[in-house]
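Selected chains from the complex are presented in situ; the others are not included.
A and B are the chain letters, set down in written order, and residue numbers restart from 1 in every chain.
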């Protein structure tokens, strides 16, 4: 489950302390953009304490660490420090090729041998540059431990020297290509951030578009966004009800050897039925 | 001509009987999604009777059979049964790679040898999954008999675990990539279905977008949609008139050695002229 993917800087214990209450499906201790360059070494050194504080604070979701980008000098040290902690996975930003996944893959293989009783650690890959988008299929590698990919629209737009707008037409093609690459690889897809943190309406609209596209959830930068993301990425009672009625009508038709029906104004056959079944199967949030 | 591509389930003789009156450019006897699983064997066995009934009913357009998807156990039997009938071609849904085109290609080659006086049979390929869209260029293979491709937005969205909306932004990138792949291969492209079968306004708007993108026609699920598709995908008298005036103005300019003109507020050179000529060359519907 990746309905919400909440980031907080590794050097901000005050913000990490909010993970438990925010209760995101996946929380991220961020060594990358969130931590200022002068603090990166110290933040890495205090990672075990930060992880322990989050766990002790009662956070029950997936806990991950975002390392610095693969081209950063401390990349391997970040990975080693992160995998030495009690985390579920690492987040690797600005992926543009599969190479940087290999050291993470080796850490994961070693931990799987050491702690065979625990769930395997995983990687969430950041696709957030023009080359990342072009090579999205090449970095969505479940065989190298990648279980989800997130689309970083702000960084992507920066790599394009473009300008972000509320409507977001400028990132629509890239946002579509990333979720397609994730789906083709059968991994989860996490949608772009909304930086306007006081604008719930924009967040809900943007998350709705992400849901339409096939994203599983949304990058969040405040606990308030987590709550909104859970609303959008969980089927509403009305949707569940519609889905149940559609399935019932379709099954009644099948019993009469009819494979295409009109249901509340829509022609229904395989695909709409498939979505209805997925909605009914989603656990209540 | 593929302005309209009308589907009806193979097990519904009552709906197949409407092909003659609906007069779609291409009609499809559907063994796939339209026919319920329990009826598929029987529908295949009665295909010759169904085809004969449609022909005897006076249908004059292209008649095809949609077989089950390549991964279905009955795929080869479906192809054999379809090519044994008096049809113009087969529709292969959910194409994701060129492999499944080969058996169809061999049937077509055999029939071309047996009946050299008849038009060659053809294949219409369905691109309606994330892998299909990603590999669209690989399945648009005129050398293997593919003469058209259709974009199946409902199935595509289901493969994305996405949600369809009226505006359709969620399938815009895929819809664009499919028509581009078809055009690059110089085959026809058939646009997505509109499942809201009572909503003519939506159908016309959606078909207009398809026309803008370069699609040749539209998948239809009711005779009423066929009529609307023919309206949208045939140039209107106003468009013909505008095109004729533009060509005349341009030719007059050429006679004065002028290659770029302003015509009714638009700068006109090669590309606009090319479209005007295509409009004038389209036969009246």
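Keep in mind that, in the parts below, contacts are C-beta pairs under 8 Å (C-beta built on N, C-alpha and C of every residue); 3 or more make two chains touch, one makes a residue touch a chain.
Just so it is clear, the model here is predicted, and its values are computed rather than measured.
Peer 1: Of the identical chains, 2 are shown. What's the total across the complete complex as given in this file?
Peer 2: Every protein chain is the same sequence, and the full complex holds 3 of them.
Going forward, only the chains that are shown with their structure count from here on.
Peer 1: Quick check on the complex: what are the subunit B residues that touch subunit A?
Peer 2: Answer in residue numbers: 9, 11-12, 33-36, 38-39, 130-131, 133-134, 152, 154-155, 157-165, 169-170, 172-174, 193, 195-199, 221-222.
Peer 1: Over in the complex, which subunit A residues touch subunit B? Could you list them?
Peer 2: 137, 172-173, 176-177, 179-180, 183-184, 209, 211-214, 216, 253-254, 257-260, 262, 265-272, 274-275, 278
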